[in-house]
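Below is the structure I would like to discuss, written out as structure tokens.
Heads up, one of the protein chains got dropped from this complex, but the rest are sitting where they should.
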Amino acid sequence: MALLTADLPLIDGHCHAITVAPLDDAAFELWCTEANEPPAPGTSYLDSRVGLALRRWCAPVLDLPAHAPVEEYLRRRRRLGPDEVATRLLRAANLSALLVDTGPVAGGLVDRHVLGTLAEAPTHAVVRLELLAEQVALGTDAARFAAAFAVALDEAVPGAVATKSIAAYRHGLDLDPARPEPHEVSAAAARWLRDGGRLTDPVLLRHLLWSAVDAGLPIQLHTGFGDRDAALARADPALLQPFCEATLPYGVPLVLLHCYPYHRQAGWLAQVYPHVHADLGLTVPHLGARATAVLGEFLELAPFGKLLYSSDAYGLPELYLIAAAQLRHSLGLVLAEAVDDGAASAADARRIAEQIGAGNAARVYRLG
Amino acid sequence: MALLTADLPLIDGHCHAITVAPLDDAAFELWCTEANEPPAPGTSYLDSRVGLALRRWCAPVLDLPAHAPVEEYLRRRRRLGPDEVATRLLRAANLSALLVDTGPVAGGLVDRHVLGTLAEAPTHAVVRLELLAEQVALGTDAARFAAAFAVALDEAVPGAVATKSIAAYRHGLDLDPARPEPHEVSAAAARWLRDGGRLTDPVLLRHLLWSAVDAGLPIQLHTGFGDRDAALARADPALLQPFCEATLPYGVPLVLLHCYPYHRQAGWLAQVYPHVHADLGLTVPHLGARATAVLGEFLELAPFGKLLYSSDAYGLPELYLIAAAQLRHSLGLVLAEAVDDGAASAADARRIAEQIGAGNAARVYRLG
Partner (left out) sequence: MALLTADLPLIDGHCHAITVAPLDDAAFELWCTEANEPPAPGTSYLDSRVGLALRRWCAPVLDLPAHAPVEEYLRRRRRLGPDEVATRLLRAANLSALLVDTGPVAGGLVDRHVLGTLAEAPTHAVVRLELLAEQVALGTDAARFAAAFAVALDEAVPGAVATKSIAAYRHGLDLDPARPEPHEVSAAAARWLRDGGRLTDPVLLRHLLWSAVDAGLPIQLHTGFGDRDAALARADPALLQPFCEATLPYGVPLVLLHCYPYHRQAGWLAQVYPHVHADLGLTVPHLGARATAVLGEFLELAPFGKLLYSSDAYGLPELYLIAAAQLRHSLGLVLAEAVDDGAASAADARRIAEQIGAGNAARVYRLG
């Protein structure tokens, strides 16, 4: 089976910009983790599954033996320089297309087009709803917020293949599923514009989600783990069930990102709601070789046409490659186990792998 | 170990009526899933673990090679006709007894006795509490509801081996564990009889549960996944802990059905509450070959005397066979792994399999 998936076509259905700035060792280490504080004394974020996966999948691309020590890897990385490293790693990921979250492009991050050139693959934009609303808020008032946001979203949609919500970070997924009334939206906008800060108001978050439903593009929703900004217990995708129910008649695809450690709940939602899908991003790279076990769990209740590959890579080109290489390896193992057990034919296994790797994304995001 | 469990005696501790009506392909596909909407464009509910299991376990019984395409299977199925298909599949399941939920027997479904004849096995009735209450409600008023329900339950109990609650569907398992007072019951009944509709009032659901405790038969409780009618997050069996605590002095067995993806929580309840048991139904057939992994998880905290086989098959005779064949296969693998690891002797493994397959059910339901 390793042969069956070694060259599996992959569409990276959710990823972010990378940095091509020189990084010191501490900064590199922080990009490899969901933490944002220095590691505990005596520990390293790279002494972890993601660190092992880095040394396994990336070291050979930089001409080092697999499992070379982290220090040696970082030395080699500096010698080659960020552009060479990014080029090598992204091409080794061998991606057919990238869907890039248009989130904040801070210092040293390259934009989607540079990323596409480095990866030698077409890219598509994913519109981040909360960011768009925050940009709109700078130039409007409460009474005009909803209209201005609608205009901005209308303008963004033709150039994009999906929208994305991080309501899980800003409030939690335990949202009232109902579409808010216009007067509720303007009252909430008035409070927000008066008080400032990030968009965390649940009425406004719901308004963004329902605007995205109207826009008609597939909606990617952060669920499950991420950085410590989100309350994990409130990011359980099962909490989204009322929203899944409310949006069922509209048919707009919902793509649950990450999901772990609630991926079995996500798999159930993906079975019983035709418009709900589950995405493997973040989980695959951060779990490294344990992605094999967790992929097995993703492939339980979810129909195979509902699972989508992505990396959720951010910042480091390494994360693109780790995710892609690990997915090809782990999915190969999961499906080989099914074939060996007599549970599936080799032809079925290959077909399932192709769907998860790229076929489902091409269909759901209408990549043509 | 495959040999050890290939002919494992199985009591199907929770199942439903089947349909012997001719089914078109779309209807067949919907019977194979917990969804009740047509599949998303470009996907099929049979491109899934249950679909793979269908092609593996059922195709050979209809004279096709394992893994024959679904279309071929459906063609063959139509050619043989529903009666021949049901007879072959149910006999291939090779069941020692069936406990049949006396839930709604809608169009085309055959009753328990026909099912038993087809399966060549004795059947026993499981009284569905909410359905019984809804039937009672048609002929009574609020003041007499409790008494009328008590009479109906008294009449049903001698012909049954268990009662069953779907409070998880109607309200959620986050119920007040206390037995409601008579005046609360009659007030709730008055509201229900006035407003009509399904029984969803938590006071009445609790009254039914406590009536079942008084009746003394084991109580089967839906927990975990099912169709989208239930809020998954409110079907976590851990939410039943207060009810387990309240009913401990009565000793009436509680059998937690399905449990997935909260089966580890159910396993803990089955360890610390002597009267609590966990049932594998719905989980085994819907997970197909992944039942092996999940059975391993069921066999963690729960004492082996507390785990019970069932299929929760409904509608299709295929689901009876998938569940039975998969359980025999997967339990064999789980126990073979334990033997190979040195964790259990082969004699222990066989004894554990026999308990889970039939021994525990015979004891808990007093099948004699």
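Here the chain labels run A and B in written order, and each chain numbers its own residues starting at 1.
The rule we apply is simple: a contact is a pair of C-beta atoms (placed from the backbone, for glycine too) under 8 Å apart; a residue touches a chain by one contact, two chains touch by 3 or more.
Fair warning: this is a prediction, and the values are worked out from it, not measured in the lab.
A.B. asks: If the hidden chain were put back, which of B:W268, B:Y314 or B:Y365 would touch it?
C.D. replies: B:W268
A.B. asks: Among A:S44, A:S96, A:T140 or A:T200, which residue is in contact with the omitted chain in the full complex?
C.D. replies: A:S44
A.B. asks: Looking at the full complex, which residue from A:R77, A:R128, A:H171 or A:H286 touches the chain that isn't shown here?
C.D. replies: A:H286
A.B. asks: Provide the residue numbers of chain B that touch the chain removed from this figure.
C.D. replies: Interface with the chain not displayed, on the chain B side: 236, 238-239, 241-242, 245, 248, 253, 264-265, 268-269, 271-275, 296-297, 299-306, 338, 341-345, 348, 352, 355, 363.
A.B. asks: Residue-wise, where is chain A in contact with the chain that is not depicted?
C.D. replies: Counting only chain A, the missing chain is touched by 33-45, 47-49, 52-53, 56, 66-67, 225, 227-228, 231-233, 260-261, 286-290, 292-294, 333.
Rule of thumb we're sticking to: only the chains that are shown with their structure count from here on.
A.B. asks: So what's the Cα centroid distance for chain A and chain B, whole Å?
C.D. replies: 36
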